[in-house]
Each structure stands twice: as C-alpha cells, then as structure tokens.
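Note that one protein chain of the assembly has been removed; the remaining protein chains are unaltered in position.
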Amino acid sequence: MSTSFDEAALASGDGSSRPVDPSPPLSPNPPDIAQRLEVAWGESPGLKGWFGSVDHKVIGIRYLFTAFLFLVVGGCEALVMRIQLARPDATVLTPEQYNQLFSMHGVTMIFLYALPILSGFSNFLWPLMLGSRDMAFPRLNALSYWLFLAAGIFLYLSFPFGAAPDGGWFAYVPNTASEFSPGLNIDVYCLGLIFLGISTTVGSANFVVTLLRMRAPGMSINRLPIIVWGTLTASVANLFAVPAVSLACLFLWFDRNLGTHFFEVSGGGQPLLWQHLFWIFGHPWVYAIVLPAMGMVSDALPVHCRRPLVGYTLVAMATVATMVVGFGVWLHHMFATGVPTLALSFFSAASFVIAIPSAVSVFAWIATIWTGRARITVPFLFFTSVILLFVIGGVSGVMTASLVLDWQLTDTYFIVAHLHYVLIGINLFAVVGAVYHWFPKMSGRMMDERLGRWVFGLMFIGFNLAFLPMHWLGLAGMPRRVWTYGADMGFSTTNMIVTIGAFLFAFGLLLFFINIWRGARAGRVAGPNPWDGPTLEWAIASPPPVYNFAVIPLVASRHPLWEDRLGDTDERSLFAEGFLLDQGKETLAVTPLDGEPDVILKMPGDSWLPFALSISLMPLFVGLLMHSVALAAIGALAALIILILWFAPHPATVQDEAVRVYG
Amino acid sequence: MAEARSLEERLPVHGMGMVGTPWWGMLCLFATEGILFAYLIFSYAYLGSQGYQSWPPTGGPPGLKLALPATILLVGSSFVLEWAKNRARAGRLVIARWALALGILMGIGFVGLSLEEWHDKPFALSTDSYSSIYFVLTGTHLAHVAIGLIALLVLLVWSLTGRVGAGHEQHRTLATLYWHFVDVVWLFVFATIYLSPRLA
Partner (left out) sequence: MRRARLCLAGALALGGCSGTPLGYMSGSGSESGDILQRIAWGFSAIAVVVTLIILLLIGAAIGVSIRRARREPGAAVARETGGLSFIYWGVGLSMPVLIAMAVWNFIATRAVAEAPAAPGLTVEVTGHRWWWEIRYRDPGQPDHVITTANQLVIPTGVPVRIDLTSGDVIHDFWVPKLGPKMDMIPGRTNVTWLEARDAGSYRGQCAEYCGLEHARMAFEVTALASPAFARWMAAERAPATLSDTRGQQLFMARCAACHTVRGTGAAGIYGPDLTHFASRPTIAAGLLPNSVAARERWLAETQAVKPGALMPQVELGDADRHAVVRYLGSLQ
C-alpha cells in the first residue's frame, strides 16, 4: 500500500494549499471514539491546563522552546566573546566579564541546551514511535521540564547581580574554593547543577521505564527506532553519571560554606578528587548529548534515502558499546595532571578503542545513502553534513586520545575545535535537521525548503569558517580560556576569521528560527506522512490527537508503513484493529523484551503538583545560597507536603478490567 | 464494519509489583542513589590513599560500641517491615500496623544511636578530610533513612485513617522496598567505615 503524496510538489516547495500528503492517517480515528478519548485525555481548561499539562507532546515542545532559548543566550555569550577575541589586546571586556561569559557559555550549552533539546525530541516522539499514548510517568515528565526551567532561571538570576559562575563550566578547585572565589558565583554553580541534576535524573528514569513497558503490542526490542536506543542508552548512563557531579558540587559547596576539607589542601583535601568526580560524570555526559542525536540521524536519514538503515543491529549495539566504553575513558581529561603514566596509558588505549563503535554509525550512514535513492531535501543536507562534521570531530578526538600528543594539545584551542565539531556537528546539526524533518508532525505544516537551503549554507559555511581554523590556532599554541592574547603571538588574523565565521553561523541560526516561525504561521499543510516515512508516528494525523492513537496498533516489523513495499516479511502490522482502551484515561503496558500486552494503566490527568514542586525547590536552593535557614526550611517543608500529596493513594482500586477492542 | 466492543478477556489494572510501572521507577531510583553511595565510598578511599599515613588519621578504627547495635536494629527492622507487608496483604491490617510501628521505632533507634555516635566523635565536620567524608557519608545515609522513616510514618497514618487498605499493595511494596535498599546501603557504608580500617 503506497501513499499517494505529491513528491514533485514537495521538491518544488510551492505554497499550494493542498496538503503534501492528502491521504487520511493509517491509524483509524472514528469520531465517536475520538470524542470519548478527547474528553479523557484533553487538557484541562484555563491555567490548570497550561501549568498542569502532563501531555508528553506539550512537554516535549516546551523543552524544545526553552532549550532553543538557552541556545540563543549561550550563542550571544559566545558572540560577545568573539568580539573581544577578534583582535589582540582588546579591551571590549574586562577579564572578569570574559570569565563569567565563557563559564556561562559552557554551562548553558552543555547543561541547558544540549541534553534538554534531545529530551524534547524524545519526549515528543517516543510514545508516537512506540505506539503508546504517553510516557510511563506523565507527572514526573512535567516535573522534569519545570525543574529544568527553574534551575536555568536560578543559574541566570546570578547575572544581573554580577555573580554569574566564573570558574569555567568545569569549575576546577582550588580556583573555585572560597579563598580564591570569594563571591557567590561558585555557590550559584554548585547549587544550580544539583538543582538541574534532579531534572535530568527524573527525566532519565522516565525514559527507561517508558521503554521497558510503554510500547504497542509487537514492538519488541529489535524493532525500536535508533533514537529510542540512543535516548535509552543516554538515560541509563545519566542515572549512573549525574550523581558524580552532584556529589562533587555538594562537596564543593560544603568546602566553601561549612569548612570541610574534601578539596581544601590544608587538612588533607585533594584537588584532583574534584576532577575525578567531575569527569566520571563529564565524559559519559558528552556521549549522552550526542547518542540520541545520532539516533535521530539514523532514523530520519533513511527516510530521505528511501530505504531502511543499513546495519540496524550493528548501529544499535554500537550505540550501547560507545556508552559503556565511555565510562572508562574519563582520565583522558586529566592527562596533564601528573597521574602515573602507566595508569594514563590504559585510558589512552580505551580512548582509541572508543573510535571504533563511532565508525560503525558513520559507515552505516554512508552505506544508507550509497545504496538508497536520495532525495536532496533540507533534512538530508543537515543529516549528511553530520557525517562529515562527526568525522572531523572524531579524528581530532583520536589525536587527543594519544597521551603524548595530548600533552601539547590539551588546554589549547585544538580542544575547543574538537569539542565544537562533535557537539555542534553531531548535536546541533542533527537537531536542526530533525526540526525540519519532524516539524510537520508537530505542527501540521511544512517548513520552507528554499529558505532551509539558505539556512544550511550559512550554518555550514559559517561553522566551518569559525571552527576549522581553531585547529591551527591550537597547534600554534593558543591556550584556552584566555580573555586576550598578545599581538606578537601570531594568532591575530586567524582569530578575526574565526569571529567572522561565528557571526555568519549565528546569522544562519537566526534564519532557522525565522523559518520555524514562518512555517508555523503559513507553511504548507503537511498531512499525516509528508516524507513517506516508515515508523508509527507517521500513521496518525499531523499534529497528532491528544491521545495519539485511538486504536493501539499491532507492530509486526521495524518499518510498519513500508512492509508492503519492502516485501521481506509476510507479516503485516495492524492499524485498523487493536486495543481501544477508552474507559477513562488509559494506556497499555507490555512485557519488557517481547512486547506482549500485560496490564492496563490508568494515567493521571493534568496536575498542579509538578509545577508546585519545582516552585517549592526555589526557596530551598535560594535559602542555601543566601545562608537563610528559614527560607530553606520553608522550601523543604513545602516540597515534602507536595510529595505526600503526589503519592497519596486513590480511594478504591479496580483490580482488572474487560479488554475493549476495535475492529 | 469496524466497531468498538468488549472481549471476555480481562487485563489487570495498575498492577502490583513488577506488573505496574512504579516498581521499575523505584529500581531506577536505587540505581542512581546506589551509585551515589559508590561515589561516596570512592571518595573515602581516594582521600585515604593520598597524603595521610593512616586512615583515619587519628584515633584508630572507629569503635563498634554504638555502630553494631545500630546495624542490628536497622537490619532487624527490614525483616519486621517485610513481615508487616505480608500480613497486610493477607488482610490482617491490625497486626500489620503494629509491626509497621515497631519497624519505625527500630528505625528511629538507628537514627538515635547514629546521632549519639556523631556526638561522641572527637572531631568536627571541618577538622580534616577524614572527618569531612565521615560525616557526609554517614550523613547522606542518615538522610535517606530519614526520608524512609517519613514515608513509613505517612503510610502508617494513611493506614490508620483508612486511606490505605488491603488492596493498596503497591504503596506498601514500594515503601518496604525502599527501606530494604537503605538497609543494604548501610551494610556497604558500615563495611567501609568500620570494617575496612580493621582489615588494612
């Protein structure tokens, strides 16, 4: 059964009012059932519906908006830094201003943009791709978003007071100890990261349990989209990694405020303990912020190549392998600290090894293009550029894996070049491509392809103009984290080129946001499946109904919507018949490995509690920051009461229910 | 013609234990909190391996006079609470409530003995690296115990006021499971602070 959508019209991007995909969605949505489900799942009216929404799609889009906002703020911080660095001995900024900017640029991009943007996509897409009506814990989902927003506000409220963190995003002690950083700046950092860590942890738990239980019948482990593999791997990793940085921040806050000696050298403290705990978290984290993005490329690029991903099993295993090895390389951030060379050599070896699973994805993508029939759409351009930028970041990474060479490269602009190629190249370029790809599903409208090509050109050229020369700057000896440099160092011309590239790149991003805005207002109507994709999210309307699927589908393969045309199995996924689950706000849970229907779950409706809990943590953290026991106690008490309300049991519990089906 | 209809088959609603979702959420909590204690123990070992000749720096291994009875109370309370959960599931709510109350008292006893031990220590939080990690490691565990006690108390109150009955298996299971987790973590903390200096 092929779709009848208009390939030619898609290519030309004309503004006709006919939907790109005029067919009705594959998953049936009968009016009487739709009405009943709408009542059960619909948003509450007024403020409660806005503040209390537990709809994963609403939460996902909120994550995207907020993460993009932080991207812009972090980007502006970078642009101001680049103005200062464009010329030698410039005095556009004072050293303190520059140090706050580069520290907050790092914190904003790595914590407030890179993971939340991927959480936003995963939140929106997972239930749709898995054939479910919601995530496992809808209120926890809302909580993870509100906590993220609250922690971001907490961190940024420091700026107007001139107290923004200024010790770098990595905050090495003793520079960040109270003796050398006497203000509140680093306390904001410690408490802010602990605050944010709660959001990351509850979000990760939600993804793990959702994957294990909230799938359509037949959605077995080997049929999951790669973004699910990527986010699942990242979530499991975050559960194990985030406590390390939270503990480090707790230790640092204690050293600064209660006189302990975790890192304070007087009294036996160890500065390197901070670095160990930080990087035991930090290295897995950088994989957590790229693996889901790689998953998005693995899912969406094949759609534009008109074929399934090459090497699905290898790519899925490589995703997990990368993360596992990623826990064993953290000392490569500490190669110059004087740790014995023998120990460091093991970590150097592991850092070479980790290149191999990454190579699997790269060649899988190239193979998918080579053996497919590519449609040069804007998403295709972005996803393909991820391959090249990933490789550049990867080979510079292999250079830094070398212990001896890293003894020259570390703490120079070479590392800045490497990290931006992997983070912007894999995360941001994949994210932008993913927006072009899934915006039709989220909003029901297409983004303009022609403007999209301009966005791609400006971003690609600007990014490479800014960051390719940084490799040379690093090899020429320019150190990192410097607010200025001398005119006789030989860095001047290159820095000017970098600044120009940065502004070009930023202009491209500006056009990207304009593209989104125009698309939302007046883009061409998309229909259910404008790209002719194979996975479940394309079987429902764009935008999806609030309950996602009226009839829960039965999944028979990895590419439910392509089964007829691929012809490699006789089994067919079933959309027209399936579980109905319309006795209130219900969805289905399945067994973890095989996806057999297991239990009916009653889902919570809109609730004030997640928002209230996030608000109540503000006085707790502000109280700790300002040494106000009263304020902190109020916050803690409020949080406790809200938690008791959260877990309060329903009065009567139905033990089982007759199954209702459609068809 | 497609239509909606009910089948003979019935599926459980919510589910108890592994069938529902909250049990898996609790496992995620154990993973993340458990590794937090692993990092605390790592920090204890790291601080001890660098610099100081002996660890603890002064006074030798910490005494077991209070720690051993505290451990017995905590481990015992786990058994008591597990038994209470089983009685409640069987519908014997009155005896279950008494057992729950006993378990809570044993937990409070653990907290009391721990605070007494803190009070007796010749060093303060800010004395040196050993005192810092000692108080934060045991303190983090104590905070987890306190949260567990609050949860059990709330459960008891709900039971007495009829909000929780025989059918609310999930609440009892999860609260008891959390308590067992806190208990198991204590065994590791105990081994680190009280046993490892005696083995070195």
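The chains carry the letters A and B, assigned in the order they are written, with residues numbered from 1 in each.
The working rule: contacts are C-beta pairs under 8 Å (C-beta built on N, C-alpha and C of every residue); 3 or more make two chains touch, one makes a residue touch a chain.
Because the structure is a prediction, the values reported are computed rather than measured.
Remark: the omitted chain is touched by one listed residue; of A:S220, A:N257 or A:T484 this is A:T484. Touch with the chain that is not drawn comes from one residue among A:I376, A:A576 or A:A658, which is A:I376. The missing chain, though absent from the display, is touched by one residue of A:A40, A:A355 or A:A556; that residue is A:A355.
Only one of A:L125, A:L149, A:V329 or A:A364 touches the chain withheld from this view, namely A:A364. When the omitted chain is restored, the residue from A:N29, A:S44 or A:Q408 that touches it is A:Q408.
The chain not displayed touches chain A at residues 2-5, 7, 94-96, 99, 167-168, 172-175, 177, 179-181, 265, 269-272, 305-308, 310-311, 314, 336-338, 341, 345, 348-349, 352-353, 355-356, 359-360, 362-364, 366-376, 384, 387-388, 391-392, 395-396, 398-399, 401-405, 407-408, 410-412, 475-486, 488-491, 532, 534, 562, 565-566, 568.
Keep in mind that, in the parts below, only the chains that are shown with their structure count from here on.
Chain B contributes residues 2-15, 19-21, 24-25, 28-29, 31-33, 35-36, 39-40, 42-43, 46-47, 50-52, 57, 125-133, 136, 150, 154, 158, 163-164, 167-168, 171 to its touches with chain A in the complex. Residue ranges on chain A touching chain B, taken from their complex, read 28, 30, 33, 136-137, 140, 201, 204-206, 208-209, 212-214, 239-240, 242-244, 246-247, 250-251, 254-255, 258-262, 267-270, 272-273, 276-277, 280, 576-577, 580, 582, 589, 597-602, 640, 644, 647-649, 651-663.
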